[in-house]
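Quick one: this structure, given as structure tokens, is what I'll be asking you about.
Removed: one protein chain of the complex. Kept in place: all other protein chains.
Which chain is which? They are A and B, in the order written, and residues in each are numbered from 1.
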Amino acid sequence: MGSRVFLDIVDPWINWDWLSTHVPYVLGALKDHVQLTVIAVAAGLLISLPLGLLAHRYVYLRAPVLGVFGGFYTIPSLALFAALVPYTGLSGTTAEIPLIGYNVLILVRNVMVGLDAVPNDVLDAADGMGYRRFPRLLRIELPLALPAIFAGLRVATVSTIGIITITAVIGIGGLGALIYKGLIENFHTPLVVGMALCVVLAFAADLGLVGAERLTLPWSRTR
Amino acid sequence: MSLLRQVWSWFFNSAHWHGSNGIPVRLAEHVQISAESVVIGAAIALPVGILLGHYGRFGNLAINISNTGRAIPSFGLLVVAFQIFGLGDGPIILALTALAIPPMVTNSYVALREVDPDVKDAARGMGYRDLAQLLRVELPLAVPLIMAGIRTSAVQVVATATLAAIIAGGGLGRYIVDGYATQKYDVMVVGAVLVAALALATEVSLWGLQQVLVPRGIRLLKAPASRKGTTFKTA
Partner (left out) sequence: MIRKTGSTWFIAALTVLVTAAVACGGTTSPGTTSKGTITVAGFNFPESSILAELYGQALAHDGYTVNYKLLLGTREVVAPAIKSGQIDLYPGYAATELEYYNSGAGEATGDVTATTAKLNGHLQSLGLEALTPSAAVDQNAFAVTKATATKYSLTKLSDLTPIGNQLVLGAGPECPTRPFCQPGLKTTYGITFKDFKALDTDGPLTRAAFKNGSIQVGLVFSSDADLNQLGLVVLQDDKHLENADNVVPIIRQTVATSEVSTVLNKIDAGLTTADLVTMNGQVELLHQDADAVAAAYLQQHKFFS
């Protein structure tokens, strides 16, 4: 394969010189990426919780909710980002709308599954103790559904971190801007750094969520 | 003309159904790179996952490697493949195969682990030896979850294959990338619609295949469980 020839010999996979002089640039990209991720996942959850609750209670809502968000999920992110640009500009909003939409699908399903899995005898016991609908939801059902919700959060977060890189094509990108720069300038270092930080970020976020789950659900520590 | 009207009439323009940038060619390219990636991925992932699940060893390692795989951004993987191997379908299929493997490994490992130990006991009691037990008892029971993993992989690969256009690949992603570069929104929407349709068709046809492959008795037993394994989006 003669294709190795076009790689410039002076271009190592990590050029430490470049890295040491570009720390603010790399950290800025990381900060952008974290911000985009947090907003996408948090907003997705804030929408999925009530939506999932409603779909859990009113079974006829399930098909439409899953249908709409499921359909949205099949649209490739690149197409959505590009198509939103004339409406919401080259801004974070353009990046967030598809990301939030994807996360709602993942999370709403997990909210529903989690709530469905609450055993009926627990609900009966709660009713017997005098809980009314909303307090029962908040104090009994949601906590029991949290493991499923956390599982969904972990998938949504790692998925979001990966998809954000694609927004580099519309001038945003977060860590994806490093990857895109590596492509256009035929330069290895920003590409490698961008990808490595994505992986590190994904792992850190996953571990953070596992830790958060242990904290909020003391009874799961014995698992 | 409104955008929807433009998209509609784009489909009815016969010029768009011919030539190297026509719908049939781009669709065929997309299906080809997706199918090759999933098949090669399955050839690697399924034996690994099944054997690990059967012997119950190194499961955590397998799942951790899978999770690492999920954390790698697919866009970056495609660019790396280009920078190492250059242009063409080969590097793209390499990157997409790497993406296809994790869900299939995880699902097939879990599928084999979840086979009811009583069933395995009964099989051993009946005289089944190791390989026969695996093939004739465990695998049929594991098929629903394994197929769910293949389905997840395939739909994910179809969606991610759109990114190949960023590194001069073919496929339906070309409509999206070229449309954006020239700000032709009808072309972009055409690309989006076609990929979404292809992803749905992939999901439906693999679900149909699953129905065919699962033995009737198990299908009746296990109907609800086969939805397990949340889909994971990489593009």
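Simple rule for what comes next: a contact is a pair of C-beta atoms (placed from the backbone, for glycine too) under 8 Å apart; a residue touches a chain by one contact, two chains touch by 3 or more.
Quick caveat: nothing in here was measured; it's all calculated off a predicted structure.
Note that the undisplayed chain, when the full complex is considered, contacts A, B. In the complete complex, the hidden chain is touched by one of B:48, B:177 or B:235, namely B:177.
Even with one chain removed from view, chain B keeps its contact list with that chain: residues 20, 82-83, 86-88, 165, 167-168, 174, 177-178, 180-183. Summarising the interface, chain A meets the missing chain with residues 2-3, 5-6, 8, 10-11, 15, 18, 21-22, 31, 34-35, 38-39, 42-43, 45-46, 85-86, 89-92, 138-139, 142-143, 146, 168-171, 177, 180-181, 183-187, 212, 215-218.
One rule holds in what follows: only the chains that are shown with their structure count from here on.
Those residues of chain A that touch chain B in the shared complex are 1, 3-4, 6-7, 71, 73-80, 82-83, 85-86, 102, 106, 109-110, 151-152, 155, 158-159, 161-163, 165-166, 168-170, 175-176, 179, 182-183, 186, 188, 191, 194-195, 198-199, 202-203, 206. Residues of chain B that touch chain A in their complex: 67-68, 70-77, 79-80, 82-87, 155, 159, 162-163, 166-167, 173, 176-177, 179-180, 185, 188-189, 191-192, 195-196, 199-200, 230-235.
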